[in-house]
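The complex is shown incomplete by one protein chain, all other protein chains being positioned as in the whole.
Per-chain residue numbering starts at 1, and chain names A and B are given in the order in which the chains are listed.
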Amino acid sequence: MKVGNVGAVRPAASAAVPSIPARFWQRVSFWVTLAVVALLGAVAIVSQRDTLREAMFTLLMFASLASSLNILLGYTGYVSFGHIVFFGLGGYSGFYFISKQGWSIYPSLIVGGLVASVIALLIGLSILRLRGAYFALATIGILEAARAFVANFGPFGGSTGLSINFSVYRQYGGPAQALWTSFYIMWVITFIVVIVSFYIKSSRFGLGLLSIREDEDAALVMGVNAPRWKTLAYVVSAFFPGVIGTLYFFKNGNVEPADAFRLQMSIETIVMVMLGGQGTVLGPILGAATYDRLRSYLLTSDLFKNLHLAVAGLALLLIVLFVPAGVVGWLRGRFAQLRRVLE
Amino acid sequence: MPAQVLTSVVDGLMLGFVYGVAAMGMTLIWGVMRVINLSHGPLIALGMFGTYFLFTGLGLNPYLGLLLIAVVGLVAGFVIYGVAVHRVINAPYLSSLLATFAVSMMIIGVGTAALSTSPFNVDFSLGSVAAGPLTIPGTRLMAAFAAVLVAGLLYLFLYRTKPGKAIRAVSNNRGAAELMGIPSSRVLALSFGIGTMLAGLAGGLIATFFPFTILSGETYQLKSFVIGVLGGLGNPIGALVGGLVLGLLEGIIPAFMPVSWVPVIEFALFVLVLLIRPTGLLGGRA
Partner (left out) sequence: MILQVQGVCKRFGGLQALTDVTFDMEEGQILGLIGPNGAGKTTLFNAVNGVYPPEVGKVVFRGQDITRWAPYKVAHLGMARTFQVVRPLNELTVRDNVIVGACYGREGHSRTAGAKVADAVLERVGLAERANQLAASLNVAQKKRLEMARALAAKPYLLLLDEVLAGLNPTEVARMLDTIRQIRAEGVTIFMIEHLMHAVMNLSDWVVVLDYGKVIAQGLPQQVSTDPHVVEAYLGDPRLAAELLAGG
């Protein structure tokens, strides 16, 4: 059979590849990612040091934020600068039930996530019609509007925010133990985010999202109900920041508008996704770990501590200019065999 | 209308002209190269410090200092374009967003290290002008006047000069402009330079009447987005009108509700306009 002009160039390679099913490699990449998350958490537990636990909490928090953003940014191709709005609104809502209604942390986490998802549904139905930079701008607008609104919203304590009495921690075994509990919860959340994002990527739903990312109009013609699927992606990706926000504010004992809705934090999350490789499961985790370690190294180094933002900016610029696909994306592109392992 | 509201409205309008200049820079860059410049805010802040150092350090009149800020801003814009933007001009738009955000991080990082984040103040006054029940600080009046002048010059530049026409041609259709022999890279660099210059000028004017820090630019950057969308992204003249609309809103809203609601309304309006008329209330330029 004659196939065009470049057919049958590498018969051996192409024959060898299908013999190991793609599913197998996907599983490998999935377990590798879970192992990375397990390792990151285990480091803190083995050492039993408070400082390391706090460092790893932050790292895992950003890893799961980045991973949840990746469902929208990496899979669906919609660049949200306002992902943190769900961290803020969901976190505020969950924290409200802890501080004002005396709820335990566990149901509050779920409520925080659900509130974020419902808000994402309402927002998503309208702004997901916008494409490209218009969508990005709208998400900035929503983040700023939410911050300003919450600062005026009485039940959430206005511009001073909400806080909890230290006695609340007693039911978790005291403040010190509550910090450990928060850490374990964060670890579990990270596992769940990785599992969900892997599951989505290998599902029919995920394939629809990827096709929207590649060419939304072509996807529509192929039968992908783009309005529905991208809204669902938005709702799912918003759930986790809602949960994480609730946990984060619970651990801190207070919440205020300036902490909850930081555009800077939103953009840093995007940077982590980019750094690791958008659209891959492992990428956001590695990106978050790398960025977070770099940031804390800069913050604690005598040489850079005043310039940490500038150095991070320079690093970002170099990545955007020279490695736009991120580390994992670069590896995938450089070594075709890795494409199957690094899903 | 009570005198207090009138004062607040006039104040808002005067400020609106200056917002307009900042937004013109943002929207010009968007129109020509479809880049949302996330370093716009820090550049505005640098303009503020420009006025501060020229006035406090060298004793230069702030309005004369603006000339220097304009030149430095233009050159800085060329440099930023060449280093950070040119390579990603045809990449997916996330790349240019992140590239300009990286520039913003660098400016703020160095700025914070060198200038801290405690407020600066330009100790300069032109007294005030009284008209009936109104008292307008002279610096505000001068700023509005300077803003109108800048807008007028930009208009003349875009519509009457050859490089200006080239900018408009590239803005309309870069591919076609290139076929006509317009060197698009140079035009893009020039547009970025002018956009940066306008950011610096707006900052320089604001510094004459408000205290500021290296972080102050972000507020004006966000306002520029709002104004750009109101006036139609890519339409510099629309941006001036958008600036006035925003200034007017900021003057009127506090008469009806606490001033802290102003940003809620501004950003809600912003999202609404994006949804209903993404080309802006005044129509954008393709």
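Keep this in mind: a contact is a pair of C-beta atoms (placed from the backbone, for glycine too) under 8 Å apart; a residue touches a chain by one contact, two chains touch by 3 or more.
What you see is a predicted model, and the numbers here were worked out from it, not measured in a lab.
Q: Which of the displayed chains are touched by the chain that has been omitted?
A: A
Q: For the chain left out of this view, which of A:208, A:257, A:284 or A:313 touches it?
A: Selected residue, touching the omitted chain: A:208.
Q: Can you work out which residue in A:38, A:168 or A:226 touches the chain that's missing from view?
A: Looking across A:38, A:168 or A:226, the contact with the absent chain belongs to A:226.
Q: Across the whole complex, list the residues on chain A that are touched by the chain not included here.
A: Per the touch rule, chain A residues meeting the hidden chain are 1-8, 11, 14, 17-18, 22, 202-204, 207-208, 210-211, 213-215, 217-226, 279.
We adopt the following convention: only the chains that are shown with their structure count from here on.
Q: If you average the CA atoms of chain A and of chain B, how many Å lie between those two points?
A: The answer is 33 Å.
Q: Mind listing the chain A positions that touch chain B in their complex?
A: 79, 81, 126-127, 129-130, 132-134, 136-138, 140-142, 144-145, 147-149, 151-152, 159, 263, 267, 270-271, 274, 306-314, 316-317, 320-321, 324
Q: Tell me, which parts of chain B touch chain A in their complex?
A: Residues of chain B touching chain A: 34, 36, 38, 83-84, 87-88, 91, 93-95, 97-99, 101-106, 108-110, 112-113, 218, 222, 225-226, 229, 258, 260-264, 266-268, 270-271, 274-275, 278.
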